[in-house]
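Note that this complex is displayed minus one protein chain, with the remaining chains in position.
The block that comes next holds subunit A.
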């Protein structure tokens, strides 16, 4: 387990380098963006000086990491607000969206996967497979626009866009989050449905399920036996899908005009707002690493064979 934690820290360190360098490889000069294209070269130089952009990149990196480790991610180049403050303000919004999307994905995906595996070859199985294929193939942005067209414009049932803080009006917050969460969760549920179905079908024909049958237990308990062993696959997929979920969140937030992390990243890219961009991507990477660490811990619970190995690793 200790080794697993160390691996995570190294991963984060490497990711920070990639992010740092990657951001600087973007065409465009933040000082120029800030000062305006026609600005006095002296002003541009002053801005470079102020943000340390005139130093060699590796010195910039070490300065940045040193500060970041103390919780200081610098200030936004646009409005001088500390990046940490901006991140803290935007993060809960995206976490809510992602959380709801995962909820939608797991609820629909797991249920559909179990039903289609247990009722293999039935109409329900067929319907779930069609849904899975569609869910996998349709991109978020198109699904988002269709959802807006149907629910917001045709039915006038739900708002098309905008965000209200949960603390301000919980009901309205959820009402505005339903569509984005559904759109973001659909792809996830399709992946989960297919993985659950495949894993469960494999496990249902395992010898130990026949043993359970020979004990005289009900069909539901047979499925429970198999499901317990299928969940490792499902949890792994869920962890891996988080990357796709972050990507999906960026697009979904853009479509539904939600001021979350995704929108923050896109705005930061267009403004060449290095500190904000770095901070946002680093936080996203940290989240990804942490979730996969949690997945590994969940393994040990779901698969007892991993417990001994986990202690030795």
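As a convention for this text, contacts are C-beta pairs under 8 Å (C-beta built on N, C-alpha and C of every residue); 3 or more make two chains touch, one makes a residue touch a chain; residues count from 1.
What we mean here is this: contacts and distances are computed from a predicted model.
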* Absent chain [UniProt protein name; select from "Putative spermidine/putrescine transport system permease protein", "3-isopropylmalate dehydratase large subunit", "ABC transporter ATP-binding protein" or "ATP synthase subunit b"] -> "ABC transporter ATP-binding protein"
* Structure fact -> The one of A:48, A:176, A:225 or A:272 in touch with the missing chain is A:225
* Structure fact -> Interface residues of subunit A toward the undisplayed chain are 206-208, 210-218, 221, 225, 228-229, 302-305
